[in-house]
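Just passing along the structure, written as structure tokens.
Every protein chain of the complex appears in place save one, which is left out.
Chain naming follows the written order as A and B, and within any one chain the residues start at number 1.
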Amino acid sequence: MKILLMGHPNVGKSVFFNRLTGANVTESNYPGTTVDFTKGYMKIGGEDAELIDVPGTFSLDPKDKAEEVAVAMLHENKDVKVICVIDASKIERGVYLALEILEEGYPMVIALNMWDAAVDKNIRIDINNLQRILGVTVVPTVAISGEGIKELTLRLKEAKPVEIDDIIKNTGGLT
Amino acid sequence: MKLTIDQRWDIIDKIAKQTVTFGEYKHTLKDAIGELTIKPLTGVPIAIAVMYAFWSIFGSFAGTLFTDGFMVKLFDGYFLPWMQDIFPGAGGWLYYIIVGDPLADNCFEAFGMLTSGLFVAIGVVLPAIFIFYLMLALLEDMGYMPRLAVLIDTVLHKIGLHGYAIVPTILSLGCNVPGVTATRILETRKQRFIMMTLLAIFIPCGAQIGIMEEVIPDTMGWVLLYLIIGYFIFGYILNKIVPGKSPEFLIDVPPYRKPMLSNLTKKVWGRIAGFFKVAIPFVLLGCGIVNVLYLAGFIDWVGNVLSPVFVLWFGVPEATAGPLIAAFLRKDLAVAQLSVIEMTPYQMISAVVLVSIYFPCVATFAMMIKEGAKELLGALAVLFAVVFLYGGLIHLIGILMGVA
Partner (left out) sequence: MEKKLSEMEYEEEGTVTDIEGTLRKKVAGMGIRVGKRLKMITKQPVKGPVVVVVDEANTSLGLDVAEKIIVEMKS
């Protein structure tokens, strides 16, 4: 099984990656470019899974070479699960990226990272409601201290594709 | 199903309304510092102070403490005499290549593979690179770089780049190889081309700066000044003649964070390991090749052939031919070699500037091929024009000032 770790730059994705994988990590060039990405392995329910740390991207409309690689890596791997890492205090633009990936039919779980910073800023997020609307598993995490990482690994198997129509219905329809 | 941008935002709006509540948010000290460092009135002086601190720590830690205080004593006092003593056949060709001058009393003048080669790589360059990357990693992990990018955007715009071009530029001051790689954060081919060309020509690497500080501390300021001026003059010209677009600046400015030790060590170690892999073999090899070429009389021959260009156009002694050949392998090596050639201070400035701009070192060259052969050809064409024009211009300035 292959898992892609995706998210904006500066959301703590690489700290996340280091927490999830063991020692067997390789850094390589994306073919034909000098954009690096890291690959490692993790165990999910006794099964080996390959975890790829995709370069950070703000959206699936790439604006530089690194973002192009991020999008290409997503598009060439059809049979993967995506962990979408979102900065909990910047949830709107994070969900924007998550929606773009969900629209393309990828199964996903969402990590609401830097949860502690959001709490400090007095931002409260109703996780259960968010899960219900998106139809996707959402786990609050603090990658730096390791909080929530274990739950995320355990719940990775819940990742499944969702119908955008269902999300629209759950929000109460488009205006 | 694909949504339009507006539909996506519509959904997000509704989700946010149903799931997120924003409480009262008090601005913290971190936010205040964040704003102070990005507002021009306070941000620019702070940026200058940060760069100045960076530079002085670099100089005192790497140059004074490590190299002068420890490595020079170790290499000149113990290692060199020991090598000269135990290596058989003093005066023979193998001795010349490996140990160098049997009478030399310091590692800059001996110029053997295992004497000067090891000393330059480990004694001078390693401490310089280490402290450089450590401080850079600190600035990166704290989140200072995007703020610097915002502050310097206006200036870099004039040469067809934008604020984020400060990242490849500063990285190149450590080593040009990762600098070339970092040009990928620029959006268009025009920007990447300008950046790559400028840094290959005008940005001296940490190895070169480290050694300059060691052997020609008095002239280094002038060399750097000429390089910075060249960076902007030729950047301005390139921006005018290279076709393509320079898109606008749009970046995220993340909040400050406390750097994590594990991340810092990983980053610094990764970059140092890269240095060991690339630099040390090339320094030793470079020393060896240059020595062989000297023995074979090749360098004297090149010096003779090119002597009119060197002496009349650039105004430097023809003996600088050897260092210029070595510079293709390692710039630090070339500067060390130049430092023991007899010439006037202004000739030294010209020669070191020439060594810096005349050709990227072989490792940078290889990385540029990887980035795009077509761009490389363009960059080389620019390079030859720049070396000829700028080299001549520096000579002319020297003549006008009456010092050449």
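Methods note: contacts are C-beta pairs under 8 Å (C-beta built on N, C-alpha and C of every residue); 3 or more make two chains touch, one makes a residue touch a chain.
Just so it is clear, the structure is predicted and the values come from calculations on it, not from any experiment.
Novice: Relative to the complete complex, which of the depicted chains are touched by the chain excluded from display?
Specialist: Its contacts among the visible chains are A, B.
Novice: With the missing chain put back, one of B:140, B:153 or B:332 would touch it. Which one?
Specialist: B:153
Novice: Of the residues B:34, B:112 or B:178, I need the one that contacts the missing chain.
Specialist: For the chain that is not drawn, the touching residue is B:34.
Novice: For the chain that's not shown, point to the residue among B:50, B:251, B:289 or B:387 touching it.
Specialist: Of the candidates B:50, B:251, B:289 or B:387, B:251 is in touch with the missing chain.
Novice: For the chain that got dropped from the picture, name the residues of subunit A it touches.
Specialist: Subunit A touches the missing chain through residues 8, 57-59, 61, 63, 89-90, 92-93, 96-97, 121.
Novice: May I ask you to list the residues on subunit B that touch the chain which is not drawn?
Specialist: So the residues of subunit B touching the unseen chain are 5-6, 8-9, 13, 25, 34-35, 38-40, 43, 146, 149-151, 153-154, 157, 162-163, 248-255.
Here is the rule we use: only the chains that are shown with their structure count from here on.
Novice: Take the average of all CA coordinates in subunit A, do the same for subunit B, and state the distance between these two points in whole angstrom.
Specialist: Centres of subunit A and subunit B (C-alpha means) sit 36 Å apart.
Novice: Where on subunit B does subunit A make contact in their complex?
Specialist: 1-3, 7-12, 14-16, 18-25, 143, 180-181, 184-187, 192, 250, 252, 254, 260, 262-263, 367, 370-371
Novice: Okay, in this complex, where on subunit A does subunit B touch?
Specialist: Within the complex, subunit A touches subunit B at residues 8-10, 14-15, 18, 33-36, 58, 63-66, 91-92, 95-96, 99-100, 103, 121-126, 129-130, 133-134, 144, 163-165, 167-168, 171-172, 174-175.
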